[in-house]
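Working notes for the structure below.
The complex appears here without one of its protein chains, the remainder shown in place.
Naming follows writing order (A and B), and every chain is counted from residue 1.
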Amino acid sequence: MKSLLRFVREANPFVFFALTVLTAVSLVPFLWVITSAFKDNTEIFGSMSLLPETWQWANFEAAWLGGQFGRYFINTIIVAVGTTAISVAVAAPAGYAFAKTQLKYASWLFYLYLFGITLPIESIIVPLFFQVKDLGLVNSHLGLILALVGTGVPFGVYLMRSFFRDLPDALGEAARLDGASEWEIFFRIMMPLAKPGLLALGVFSFLGAWNEYFLSILLLITEDTRTIPLGLVRFQQTNMTDYGAMFAAITLAIIPSLLIYVVLQRQFISGLAAGATKG
Amino acid sequence: MNMDAQLRTPVASNRTRRVKKLWTGYRVPLILLAPSFIFYAVFVLLPLGRAFQLSLTDWNGLAPTMSYVGTENYTGIWTESRFLTSLWRNVIWWAMHVVLAVGSGLLLAILLSEVGRGRFFFRTVAFFPHVLSLAVVGVIWGQLYHPLIGLINASFERVGLTALTRIWLGDPEIALYSVGVASAWQAYGFYMVIFLAGIQSIDPQLYEAARVDGANGWQRIWDITIPSLHNTMTIVLTLAFISAMKGFGSVWAMTQGGPGYASELVAVYVWRTAFQTQAIGQAAAAGLSLAAIVILFSFLFNRWRDKVGSYT
Partner (left out) sequence: MISVSRRTFVAGAVSAPLLASTRLSLASAAQDGAQGDLSLAGIEYSYSPAVVEAFQEANPNLAVDFTGGTISFEDGQIQAVLQSGEGPDAVNVNSGPGRVGLLASSGLILALDDFYERTGAMETYQPNVIEQIQNQPPEGETIYEVVEGLDVFSVYYNMDIFEENGLEPPQTWDDFLAICQTLQDAGVQPMLLGARDNFQGGWLFGNLVQASAGRDVMTEVIYGEGDFTHPDILRAAEMLQTLVDEGYISGLEAAALEGEQAQAAFGQGQGAMTVQQQSFPISLANDGAAVTNIGSFVIPSLNEGQPAAPTAGLAHSWVLNASSDNPEAAEAWLEWVVSDEYLQIAYENGGGLVPARIVPEGITLPPSVQSAADSIEEGVGYNPSVYLPSAGTNAWYAAMQQIITGQATPEEVVAEVQAALEESRAG
């Protein structure tokens, strides 16, 4: 806060103005949603005042009873954490293999992965659904997780390859001379050094899975498996006229995301930045 | 027979030896690659093959039978104005995404790089929208645009600009743009972070030299920052292109492609055709056409950017 005040004093007025406007654009919808969540319908329709006249906690009660936001939250965590863990575990070794080992036709195989990065998942949505169905995993979190890992693999491998490629070959060769096995080199030497890459991939996978909607509509069908985006859209569709409750539901849906972000923001930002500039 | 055996044995053992040698040589990379390839094959490559197969049929998604119809689905959609218009909307959508999301992201990053203090705060806040799902963003903006309670119209009325109020999502002339703004809102924090990282990796000596030469702020940005971001820009524009070609969540949550087809992007077209009209073959053909376009353009764009080369 103090540094912010100092910023206000020191900054170039144009920069200050532009930043304030852009930040307000980010922030105002959140403020509006959250304050509206405490208003009743009359006030939502009638008044523009920022703060509610009387704080309607009942809206949150209605939202909490009308949707299972606790459940949605847990489901979203399951999907996001599961996808992240498996994605990293699967993509890191492959990225290493492309970067640091000799394999015939590796470049062709790599092109095949590159192709997958640009392939929009929308183009294979129907058969992808049937694939998950044939595995008996429709309406289970595992089905969604596996599908997300599968569709995310090309980017993950590509990203990890970039990180491993930047590590000096000399490290592996020295260890090999010391009699270390290939596995030891990978797990003991290379993996720890690729930590920023693992973090980057982790953040990308986590955000992607946390916000997933397209596949989830088809794969998570019943109320007990739904994630936050699905649950919120459904709540909105079934509570069209209780605006206060809807704003409360939106608030319940966004608070976990914001909290997770604020707590992990250093990792988020550096992971995203590293990932994107490497990728 | 004896001859046969004599002839065969060396060959066989030769092959075994070769396989063995291959295996010892490639065992490690193959084991490392295997899990990722299995996932990729099962959830992308096989469905892709199946999508192609389905695109040549008239399957309705449910019936036990389907007929082979050749390229009928492809000729059908490529002569259908609804599909072609949805493709054109993706182009508009992409342009909006570049101007609004990438543009604001770049602007923010440059502004932030100009300030010493307060950067952390602004960066944190500007990134807020990106931690939300596009579907959640769609729900929020659906309310902002709401004809009865929406903040946007209410604000215009409040400051006396009643002439600017619109039925943002009901008016077919502007529904697509309304949804595009919401999507850009969700994305610009992401591009900002990438641009910031790109700016931070620029050699400070370049700026120092420019300062010695007496360059002002604008010149520094124009002559050093922007050209130095060549590679970052390539990545960002590729990402923006891919994500703009997808565009589903926010549209689905706000307009479902309506009114009529006014905000129908290709991804929404695919969804409606597959799950509402039950024309799976046609939907598969549309999806694969989109895929071909995205892949081709990403490839050509990156080739071109590499040729143009980077500044540094």
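Just so it is clear, contacts are C-beta pairs under 8 Å (C-beta built on N, C-alpha and C of every residue); 3 or more make two chains touch, one makes a residue touch a chain.
Just so we're clear, the structure is a prediction, and the values are computed from it rather than from any experiment.
J.: Among A:138, A:180, A:193 or A:264, which residue is in contact with the omitted chain in the full complex?
T.: Answering carefully, the residue with contact to the hidden chain is A:138.
J.: Specify the residue from the set B:66, B:92, B:210 or B:293 that touches the hidden chain.
T.: Touches the omitted chain: B:66.
J.: Name every residue on chain A in touch with the hidden partner chain.
T.: 129-130, 133-134, 136, 138-139, 217-219, 221-223, 234, 237-238, 240-241
J.: Can you list where chain B touches the absent chain?
T.: Looking at chain B, the ones touching the missing chain are residues 50, 53-54, 57-68, 145-148, 167-172, 255-256, 258-262, 271-272, 274-279.
In this text, only the chains that are shown with their structure count from here on.
J.: At what distance in angstrom does the C-alpha mean of chain B lie from that of chain A?
T.: The separation of the two C-alpha centroids amounts to 15 Å.
J.: Please give the residue numbers of chain A that touch chain B in the complex, ascending.
T.: It is residues 3-4, 6-8, 10-12, 15, 18-19, 22-23, 25-30, 32-33, 36, 44-45, 48, 89-91, 93-94, 96-98, 101-104, 106, 109, 113, 115-128, 130-131, 146-147, 149-151, 153-154, 156-157, 182-183, 186, 207, 210-214, 228-230, 232-233, 236, 243, 246-247, 250, 253-254, 257-258, 260-262, 265, 268-269, 272-274, 276-277, 279 of chain A that touch chain B.
J.: Note which residues of chain B are touching chain A in the complex, please.
T.: 25-26, 28-33, 35-37, 39-40, 42-44, 46-48, 50-51, 54, 61, 104, 107-108, 111-112, 114-118, 120-136, 138-144, 148-149, 151, 154-155, 158, 185, 189-190, 193-194, 196-198, 201, 231-232, 235-236, 239, 242, 245-246, 248-249, 252-253, 266-267, 270-271, 274, 280, 283-284, 287-288, 290-291, 294-295, 298-299
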